[in-house]
Structures are given as C-alpha cells and as structure tokens.
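Of the protein chains in this complex, one is absent; all others appear in place.
Chain lettering (A, B and C) follows the sequence in which the chains are written, and residue indices restart at 1 in each chain.
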C-alpha cells in the first residue's frame, strides 16, 4: 500500500489510469448517487482493456466497473491480468479520496489472481488523480474465500 | 413466444445466434455444472456485440452471458439494443431445451428496454440449435419492477 | 393478475400484508432513494414470516425484502410457501403504484415454487394499500430459467 499522485506513476501506470479515465465517458448510472466509475486492466502480454460501471433501477443487479472490465477481458479470452486501474466521479462532483474496489469486486479479481498464479497490482485514484493508492489484490483481500467447487 | 429451429430464423437472426455461439469459446466456468453460455446483441444501428459468462469460486458473484454482453455494449456507449441471442452448453454435454435468461438478467435487459423505449427481441437456443424460442423482454418480465430512483 | 384495494382482500391476505407492513419498521436503507420495503410469506402450514430490505454502501450487495424474507424462512426450515405480500415506502413519501418484485427476487421465489411444487400467490401493494396487485410467480416469471445443476 503506497499513496502517490499522477506524477508518481510510471509510464505504464499512467497509460493504464488514462484508459480507465477515458472509460468514465461510457459509465452508466442515472440513479441516485450517479457515481460513475471507469476501470482498465493490463494483461501480462501488455494489452489494455477498459470498461465502466453499469447501474440499473434494481440496484442489486448493478455491476461495478472492475467486474465489467474483467468480464470484457474474459470474453476476449484474456485472463492473465497484470494490473488494474480504477477512477470515479460522483454525480455532484469529484470524489476526493481514491475509490477502492468493493468486496464483491475483490472476490472477482481474486479469480484472476488464481488463474494467472500471481498477485494483481491495483491503482485506485481519486477524480483529480492527485491521490492514488497503489495496492494489490492480496493486500485488499487477505485470506480469501477459495470455495470448494472442483476445478478439475 | 414462438418455438422454431435454426432454419426458421431469418438471416439477421441466424447471424446473431452465430455470434452468440462463437462467444461460447470464451465462456469461463470451471466450477460445478461447468455450464458455458454465449450471448450476442444487435444494436438498433445494426452493430453486433457478444460476450460470455464469467463464473468464479464464490458463485453469488457470477455474471451471466447476457449481463456481460450488455455491459460490454454499455462500455462502448451502445445502449440502443434491438435483439439478443443466447445459447449454452453444459459441462457434461448438450443442453437439450432452449436456455432462458434468469430473472436477474431479465431485470438487466429491462433497463435497456427503458433506455431504448421499445421491447427487445430475445432468441433462446438449445445447444444443437434445433429448438429455439423467439420471445421478448416484455413477455419474459411482465409488470417489471421499475424502481423509485430518480433518473432526471 | 387482478388489481384491488385493501378491502378487496380476504382475511388471510389482509393479515399477510399487515405483517409485511409491520416489517417496514426494520427496513434498512439510509442510502440514496432510501426506499424501504417489507415482505411477509405464509407457509402452506399457515405460519407467517416477515423481513425487510437491507441495503449497503455498495449497492450490488443489497438484498431486497423478498429475498431476505425467504432466507429467514429457509433458515427455519420453512420452504413450503403458499403466498407472499410486499409493500414499500420511499424516502420522500409514499410509493403510489404497487411495488413489484425485481427479476432477481422472481428467480429466488421460483426456487420455492420448485420446492413446493405449486405456484406462489403474490400481493404487491402501494404504500397506502389502496392499489394492490394480486398475481403469482408463474405469472411474473414465465418460462423461467431452471438451470442445469443437478438436484439429485
């Protein structure tokens, strides 16, 4: 866990966060808080894929940007994920603190940690990109639920 | 609601179902039933977008192919949806009856009916494509929950 | 599907809706729309069990009153459900139209239709109880997804 700002990121990280920010334009949340979130993942092979949150009138079926993005990647057969960036903005203005993945998204990202066999880096940014948390899935979801379903 | 087979579809419908079937290759469900599902949507403007289900060790966070596909579309800014096709296959062989969208997916599709202002056609196919149900969201989710969240 | 008002209900239905209304007091939704919903089920043996919605900061993990109530019943070993009533109120006042179960809840109720082997009656009320829809799960979720998981 490390807190920095945009200038503290390397070029790869800046590019990833930039793609997450671009994805904000297609975030869909006309309801309530109107929070919009964009996410982007970089595959181990270097491909960047982005997505945005999709919220509906029945909120329990909402899908956060992190899960949308990983589902886009999976639907392209891309499941070896190196890193993820997320950024959000509220209906009534900037989000001042870095936006963290919710528990459901952490469990979803964990699946890709298991698939890829190594931890996934996660950049969590506030709207202005002047406060960015650099962390990882293992740090955000210690001692994860791993299920009992067979994968054989 | 009408039951037909692949030859009973028009060319647009055949193409849409064909894309849903191609998406099966990237469905991810190593768990339990191992059911894999592919979906495709056609936008009102004629663009086809496909996606596949993404299942994880903690099953309540699974995302069905229908919701993945609509989230992909939304992340591209494509939310005027004309029609959807879905097809699936089980871990232990063909699914004999047409696969129907679950209730959560129906609610999710309903959001796009609301956005577009008109009903969405839905093709539900069995694995062999010799039994296909032609229906629509309004038929599958009568008297929908419409929420109280403001969309103004 | 029939629309009536409180006086159009029989005594059993009035009692069930009354319990759903009482459950409103414990509904938890400090967020956004602040919609609170209460539900009650009557088992085939005549027992009434009620519950209320539980909403959290991360909305995709919200649980509607219908699912909470059925989970309470299931945790008591009560899974033969005869009927359900639901009623809600918004943060900013009455809900004018009868509140309908969302798609996810319909799928959840469907499980109990399968367990019990017969349709479940559903009463959907507006806040004032002067507009009440009498319907059933089979009417609200035609041609349900039935899954491929084995139940043997």
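What we mean here is this: a residue touches a chain if its C-beta (ideal position, glycine included) is under 8 Å from a C-beta of that chain, and two chains touch if they have at least 3 such contacts.
No experiment lies behind these values; they were computed from the predicted model shown.
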item	value
Selected from C:4, C:43 or C:58 as touching the chain missing from the view	C:58
Residue in contact with the excluded chain [from A:9, A:23, A:70 or A:95]	A:95
Interface with the undisplayed chain - residues on chain C	23, 25-26, 28, 30-32, 50-52, 54, 56-59, 61, 63, 67-72, 74-77, 79, 104, 107-108, 110-111, 114, 145-147, 149-151
Chain B residues that touch the omitted chain in the full complex	31-33, 55, 58-64, 102-104
Absent chain, residues of chain A that touch it	1, 32-33, 35, 88, 90, 95, 99-108, 110, 133, 135, 139-150
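The rule we apply is simple: only the chains that are shown with their structure count from here on.
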item	value
Central chain (by mean CA position)	B
Interface sides of chain B and chain C: same vs different residues, half threshold	same
Chain centre separation in whole Å, for chain C relative to chain A (CA means)	34
CA centroid of chain A to CA centroid of chain B, Å	25
Chain B and chain C: spacing of chain centres that average the CA atoms, whole Å	26
Residues of chain B whose C-beta touches two or more other chains	32, 104, 107-108, 110, 145-147, 149-150
